[in-house]
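What you see is the complex with one protein chain gone and the rest in place.
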Amino acid sequence: MTISTAPVSEPVAADTPPAPARRPPRPGRAREWWLGAALVLPALVLAVLFKLVPLVRGVVTSTESSSGFGGSEFAGADNYTRMFDDPMVLTSFRNALLVVATLPVWIVLPLVLALLIHQRSPGWKFFRAVYFVPYTIAPIVVGIMFRQILAPDGPLNALLRSVGLQPLAIEWLNGRYSALFSLVAVALWSFFGLGVMTYLAGLATIPEETLEAAYLDGAGFFRRLWSVVVPMLRPTVAYWSVLCASGVLIWLFPLIYALTQGGPGDATMLPEYLVFLTTFQFLDRGYGSAIGIALFVFVAVLSIFSVRHMFTEGTRKPR
Amino acid sequence: MFRRRLAGALAAGMAAAALLTGCGGGDAADGPVTLKVLTWEPGGTEYWKQVKTSFEAGHPDIKLEMQSVPFDKYPEVQGPYITSQSGPDVMANNAGLELFDRRGAYVPLGDKAAEITKDLVTYSGACEGFDTAKPCYGVPFSYQGNVLYYNKAVLTAAGLDPEQPPATWDEFGAACEAVKKAGKTCLALGLSGTFPAYWDFPEIARNYLTEDDVRALLAGKLSWKDPKLVAVLEKLAEITTKGWANKNAPSITMLPDGADIFQRGDAAFAGTIISDAVNWDAFGKALGDDKLGVTRWPAVDPAAPLAQKFSGIEGAVYGVTQWSQKKAAGLEFITWLAGKENGELWVKHAKGQPLNKNVDKALLPSSPAFQKIQELVAQPTLHAGVMLSGPEADALARGWQQVTLGQLTVDKWAEAMQQALERSPTKKQTK
Partner (left out) sequence: MNPRHSARIGRYLLTFALVVVAVAAVYPLLFTVVSSLKTQAGFAHDPLGLPAGITLENYLEAFRRMNMPRLLLNSLITTLGGLVLSVLAALLVAYAVTKLRFRGGKIVFLLIIVTLTIPSQAIIYPLYQTVLDLGMSGQYQGLILAYAAFGLPLGTYQLAGYFQQVPDELIEAARVDGAGHLTILFRLLAPIATPALAALAIFNFVWMWNDLLLPLVIMGGSDSKTLMVGVSLLSGQYDVSVPLVSAGLIVALLPVLVIYLVFQRQLVSGALAGSGK
């Protein structure tokens, strides 16, 4: 018998076990309930104390108008209505949408690399170890390094010019869109190793023979990828997608901080950086909290499908 | 049902937490008082080690527990302390608006202010509205401000006289054209962050504003659409639109990138500070003391009342917190900070400009640039940069970046500045 993470409805997963019959009801249900309650207690306490309670307190703050560190007064929805007139807030969410639009690249690129490594191509152990390195490098160094690399006369443009791609040698960090996408590219570069690692962990759960059989059928690499590997890897792909969807905006924060500070102008301004600026530089806690809550709603809406998926994935009984 | 379970879980968690912390803490030991000092270590780690050793040697009844936080993370740590009215006994903030915005956290010095600060050249930056007759919230011991450093070798190579740096705006423009022809950057500049507001803005503003205007700026009563401020923005814009600065200025920060351009000898000028770092000491080491010149920023209008003065500002101000249980010891420590002993440590270990008048002159460095700075700082005036609120400082940098890239006109920039002023929670005008 094998354990496969594949959804049983997939044709390739023909060797998955037949659907188990439902367990017959047993006595001691109450005891099992108490055991369950005891087991979830630590996690529940952690989630409530360090996430939900602060979130609720944040919501309360977002309805207050505070002036610096002086007292604050109830302001109702003022902070929320203010956001719609604030071009910086609108730009930051528009930029966030642009970043989210790059998610497919975040999901596919590490998958392709993980598969190549998993196929044991020459030197795969080396690649596996090396791809993870950027993720471990602190953003402050990443920021300083890429400001040099992406400078108008920096090494990247020198390389482009030397291979005859003169028109591509633009002022990367000065352009309205090139700055944002440069930032995303740097972030992707920082995090792809984490994706590769996640996928490798997922691939490890698929029986070798299943994969080998799939590889041997002679289909093209990408067709194989799409029709064979992705379905088998679905839980891992889903997990990594969830991680990216909920994390990409948060991951960009230290890089914005180190690389562009939201500039030039508001070209790389993203909501989480605006929350930071508003709260700590502008001393407007109420408004900063409101933008933070708006960001929470934005990420929650974005993740609604992934959270639903996570929920069903974690609670569904295998057939 | 679910709610009851949740409440039970919460209570259990709280109990566990209380148990965990029960054994920690425990403040009421006899022996010396331990003073918790929140600092970002202005002047460097070595200087603060000296402060601790020297102060404790002279005050056996007080121990210092330094809580050092990186400068750029300081607001994230300090903010929660202030809103929850808890934490260290002594804290620091930069003089000017940053301190005034947080005055609720500090015990005003009251009558003691004059006595504590009697030997300081100036301390108004620690007092409300820069007025020593009003409440003062702490003690500064260092002096900060901006000058224009220049690389004599680059000027010479461009056919300019290194002993006669440009003194007016037009001369500066002509010098920049010459430097550009010689293949170097004229002014090393980085427009990210708050450096443009604190380092460049006050130097141009001095040509258009009076001291009363600067106070009005602090109070939020001077409109950014006022012709004087629009003129300041126009001159700032000229620096980049005329091509005097490096091309990547809009996307780099002055530290370390901008300063590095100057340090590696690729730029003729750099507008940086007199104390702490990127100053005569650092540049002298990088370029050679004899190659380093220093001058006032060029004057747009040499006849303007403040044009030939020095926009100086006290450095970090240390004050005793409202919630401290050890206010007497805290006061003793900040009094010592203002004294001669600490002034000398500051010169020796932080290479900074001291505020205490009695610092032994023999300790002062011999660098010609430092000597020149002594002449410049002798004519102090208010520093317009530290009058800007967070939103204004931010909008100044972003607007300048966009003007440089041709995405914004100066008028629109002024409008954005005015909006930033109106958004600023601490400068909100009561209707």
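Which chain is which? They are A and B, in the order written, and residues in each are numbered from 1.
One rule holds in what follows: a residue touches a chain if its C-beta (ideal position, glycine included) is under 8 Å from a C-beta of that chain, and two chains touch if they have at least 3 such contacts.
Worth saying up front: this structure is predicted, and the values here are computed from it rather than measured.
J.: One chain is left out of this view; which of B:285, B:357 or B:412 touches it in the full complex?
T.: Of the candidates B:285, B:357 or B:412, B:285 is in touch with the missing chain.
J.: Please pick, from B:80, B:129, B:159 or B:305, the residue that touches the omitted chain in the full complex.
T.: Reading the full complex, the residue touching the unseen chain is B:80.
J.: Of the residues A:200, A:255 or A:269, I need the one that contacts the missing chain.
T.: Only one listed residue reaches the unshown chain, and that is A:200.
J.: Considering the whole complex rather than only what is displayed, give the residues of chain B touching the chain that is not shown.
T.: Against the left-out chain, chain B lists 2, 5, 14, 17-18, 20-21, 24-25, 38-45, 65-73, 76-77, 79-81, 83-84, 86-88, 255-256, 259-260, 263-265, 273, 276-278, 285-286.
J.: What residues on chain A make contact with the chain left out of this view?
T.: Residues touching the hidden chain, for chain A, are 1-5, 17, 20, 23, 29, 32-33, 35-37, 39-40, 42-44, 46-47, 49-58, 61, 113, 116-118, 121-123, 126-138, 140-142, 144-145, 148-149, 154-155, 189, 193-194, 197-198, 200-205, 207, 218, 221, 235, 239, 242-243, 246, 249-250, 253-254, 272, 275-276, 279, 285, 288-289, 291-293, 295-296, 299-300, 303, 307, 310-311, 313-318.
As a convention for this text, only the chains that are shown with their structure count from here on.
J.: I'd like to verify one number: the distance from the centre of chain A to the centre of chain B, where each centre is the average of its C-alpha atoms, in whole angstrom.
T.: Averaging C-alpha atoms per chain gives centres 37 Å apart.
J.: List the residues on chain A that touch chain B in their complex, please.
T.: 37, 41, 44-45, 48-49, 66-70, 144, 147-148, 151-153, 171, 173-174, 176, 179, 260-266, 277, 279-285, 287
J.: Residues of chain B touching chain A in their complex?
T.: 5-6, 9-10, 12-13, 16-17, 75-76, 79, 82-83, 101-102, 104-105, 191-194, 247-248, 250-253, 256-257, 389-391, 393-394, 397-399, 401-402, 404-405, 407-408, 423-426, 428
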